[in-house]
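As you look at this complex, bear in mind that one protein chain is not there, while each of the others sits in place.
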Amino acid sequence: MARIIENDQGQWILLSGLVVAIALVFLVTLMNNATVTGYHSSNNALEFPKDDIRDLVSQSRDATSQAVHIAHQINQSSNQTIPDITTSIIEDFSRQTSLLYASHGQTVAISVSNITTNNSTSAFGDIVWLNISYNDGNTFYSSEPEIVEVSV
Amino acid sequence: MDDRGQVAFDFLLGMGLFLVAFIFTMQFVPGLFISDSTDETGIAFTAYRTATVLSEDPGWWDDSTKKGTDWEDHLSSSTRIGLAVDTIPKTRLTDTINLLSMDKSLKFMQLDEDTVVTKLGLYDNINGKHIRYGYNISINQDGNPILLNDTLFVRGEVNTDSVDVFKIERLALMETGTFVEYDAHSIYSNGTADTTEISINGSQKGKMVIDISNFTTTSPNSSFENISMDGTLLNVSTDYVVYLKNSSNGFENYSSPIMSNNTLRLEIYPMVFGNSGLVEIEFDNVTFVAGPAVEYTASKEPFYELAQMMVKVWK
Partner (left out) sequence: MNDKAQLYTLEGLMAAVLITLTVLAVAQSSVVIIPQTDNFLEVQMKQKINDALVILDVTPDTTMEYNLTECVASWNTSTEASYGKDQLLALDKQLAIMLPDLMYNVEFAYVENSSVVVKNTVFNGAPTENSITANRLVALSNATVNSYGGTWMIPDDELKVIEVRLTAWHV
């Protein structure tokens, strides 16, 4: 026992202390790396808003077709033209949709770039050209033009 | 100080023991992290991707001259396999996801293992060699695989090892047959006034669902009696099921009486008959106008039922 207390050179202890410290640092780095990789790779699926974009496009098409039908009805009793009424309904739809999407952090813009109405009884009916764009900070989507054919 | 240059024996023993424990720890701890992170997320995403492609994508085929989404008719040049219905085939848009088509599902069940594994990506690429994952794809209703025409929709093995299994469940509307809705005033009886006849031109794939509403009842306890197909009486609960909707609660199991504003639903399970069949539905205290049998295929639509798609993948 006395020999241990007298022995104050301490090379071995210092060396092994250094080795243990370096090994601990290495292990902690490895553990952090693993956590970060797991987080990022599984976040990918949550981050890409495929359902939001698909929902936006399909609801815009549906709303456009409703708007065209309403426009045809109103046109029979007022002197506004069908393209004007349709454009104003879709603008109002775009305003409400942008506000709703903005409340959970995404910017959306829907606008009409062209409408052709078809007076003859052909298979097509009216055709509306929409510009849809979506941005949530990570993903930017735009469909210009989105062509919607409505048969009245 | 001992100057012979030897180390005390039990110093060696103690140091050796310590070094053994230390090196073991160094080697064990990284193993904990590696196997839990990289492999698991890889397989989890294969399961997610497979479930997404099957339930949302109608599939695609492409040979050098033409392309389209009806890969079930062009199997040799198919590039993607998906089960979703393509609602407007001439455009290449699929806005309605989660509607699964019976033709594509039946074709999927008939594919061989190689095609399924390659086209759906259920393998791991290690140095150029494909290592197959174990998988199990099924569409269930109430926990059991759904019966489509004549096949149960389940493919793949059952996992017996104690490896981690990754599963994803998606909700879908599965096309299980055809459906026609009749007003009781526009179907006719050919003979006895309380029996109506419907003729079916050719064998139908899947269930046949017939809805009849707006009955002409002759007494307050009208009821449904039986169905015969080409003269043979069908067996209730093995060949068909009957439901009645008598309020806004939806369809419930049939119980008499039938009021004139109720809707009766007959679900006839898939059966094979020759070129045409004649279905005779007999009631009690219900009358039909005399006339020829109406044709089932003239106004049939696809019939969808809620089901859960379960995809399980393991290494």
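Per-chain residue numbering starts at 1, and chain names A and B are given in the order in which the chains are listed.
Going forward, a residue touches a chain if its C-beta (ideal position, glycine included) is under 8 Å from a C-beta of that chain, and two chains touch if they have at least 3 such contacts.
Note that the structure is predicted; figures quoted are calculated from it, not measured.
When the whole complex is considered, the residue among B:73, B:114, B:150 or B:169 that touches the unshown chain is B:169. In the complete complex, the hidden chain is touched by one of B:15, B:75, B:131 or B:236, namely B:15.
Of the options B:48, B:123, B:188 or B:254, the residue whose C-beta touches the omitted chain is B:48. If you put the missing chain back, the residues of chain A touching it would be 1, 3-4, 31, 34-35, 38-39, 42-43, 45-46, 51-52, 55-56, 59, 62-63, 66-67, 70, 74, 85, 88-89, 92-93, 95-97, 99-100, 103-104. Although one chain is not drawn, its touching partners on chain B can still be listed: residues 2, 6, 8-11, 13-18, 20-22, 24-25, 28-29, 32-33, 36-37, 40-41, 44, 48, 51-52, 55, 96-99, 166, 168-173, 179, 181, 209, 211, 248, 250, 301, 303-306.
Heads up, the rule we're going with is that only the chains that are shown with their structure count from here on.
Here chain B touches chain A in the complex through residues 15, 22, 26, 29-30, 33-34, 36-38, 40-41, 44-45, 48, 95-97, going by the rule given at the top. Residues 12, 20, 23, 27, 30-31, 34-35, 37-38, 41-42, 45, 54, 57-58, 61 of chain A touch chain B in their complex.
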